[in-house]
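Only one protein chain is missing; all other protein chains are in place.
== chain A ==
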Amino acid sequence: MAGIIGRTMATAKLSNLNKFLVGSRVSASRTYSSAAKEMTVRDALNSALDEEMSADPKVFVMGEEVGEYQGAYKITKGLLDKYGPERVLDTPITEAGFTGIGVGAAYYGLKPIIEFMTFNFSMQAIDHIINSAAKSNYMSAGQISVPIVFRGPNGAAAGVGAQHSQCYAAWYGACPGLKVLAPYSSEDARGLLKAAIRDPDPVVFLENELLYGESFPVSAEALDSSFSLPIGKAKAKREGKDVTITAFSKMVGYALKAAEILDKEGISAEVINLRSIRPLDRPAINASVRKTNRLVTVEEGFPQHGVGAEICASVVEESFEYLDAPVERITGADVPMPYAANLERLAVPQIEDIVRAAK
């Protein structure tokens, strides 16, 4: 129990930081020293990459600006100096080409980590992710496995416009043969990335640019180089009994804040950090809904055929009698992302939206 209280206290303190979220990269606030060590998501990812590359010489990183530039978002900072240009490869701006090369290297038995500067550019390489990577183990009846990780920022950033703001969780989450992960906190980032790199199957690892600079407490266990989190398991970030709120990535932070507000109004919300879009932790979601009898799904992406739609369908199939009210979906607006700040704000879920839906 103490762990959960500690976490909710930490997230309450973090609400001040969230005001500075848009457009900036604020690193750890050192206002409280009582909690465990703090780490930004960026450092969490960087340390995970470093440790896995150190542990397994077959792991290498490939992408645009990952080497000499130290990473477009500095996630791969220091890796070139430490591991050399044979293991940290700067590529030309040719996603289809370098993704294919990465998948081919994985066929041979290496463990590539392919960075997309944002997942919007993964569309240039999507044939290799789906047809060359996801399906190969099946088509070859187990002969050709593909131990590859595709990672990079996903979803909306701040003011980057329609072509740079799409969330790909639903698209990749639909494909058998892929695993799709979406970390929220630094522990998530470390544990899930390590698990992804060690996993023998193709993993799409959806990060979030606006979370890179956010700090979270990390336990001593999470700092150990053998740490990893299980794939396919969601995490109840906050326990409650009146309504379940599912979310992933940045929206987990929003859901937690919404839960705070609801709490003041006497509504006890259970917030589930999905962590894994595919496999989706249906047992955990259903168990929670069976307890609370109400569900709000939150995501940044487009509503139609989204992650929330799948969760809703799963709950209706498995736990229909337990629902006291229809499932509510909070999603991004059904429009390409606008640029103007006020319109952008209207296109992305806000904390008020989650609160309203829960009520």
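Just so we're on the same page, contacts are C-beta pairs under 8 Å (C-beta built on N, C-alpha and C of every residue); 3 or more make two chains touch, one makes a residue touch a chain; residues count from 1.
Methods note: contacts and distances are computed from a predicted model.
S.K.: Quick one: find the hidden chain's UniProt protein name among "Fructose-bisphosphate aldolase", "DNA repair protein RAD51 homolog 3", "Protein Asterix" or "Pyruvate dehydrogenase E1 component subunit alpha".
M.R.: The record names the chain that does not appear here as "Pyruvate dehydrogenase E1 component subunit alpha".
S.K.: Looking at A:Arg42, A:His128 or A:Arg329, which residue reaches the missing chain?
M.R.: The single option touching the absent chain is A:His128.
S.K.: Which one touches the absent chain: A:Glu65, A:Asp201 or A:Asp263?
M.R.: Residue touching the chain left out of view: A:Asp201.
S.K.: Across the whole complex, list the residues on chain A that are touched by the chain not included here.
M.R.: The missing chain touches chain A at positions 60, 86, 89, 91-92, 94, 96-110, 127-128, 131-132, 136-145, 147, 176-177, 179, 199-201, 230-232, 279, 282, 317.
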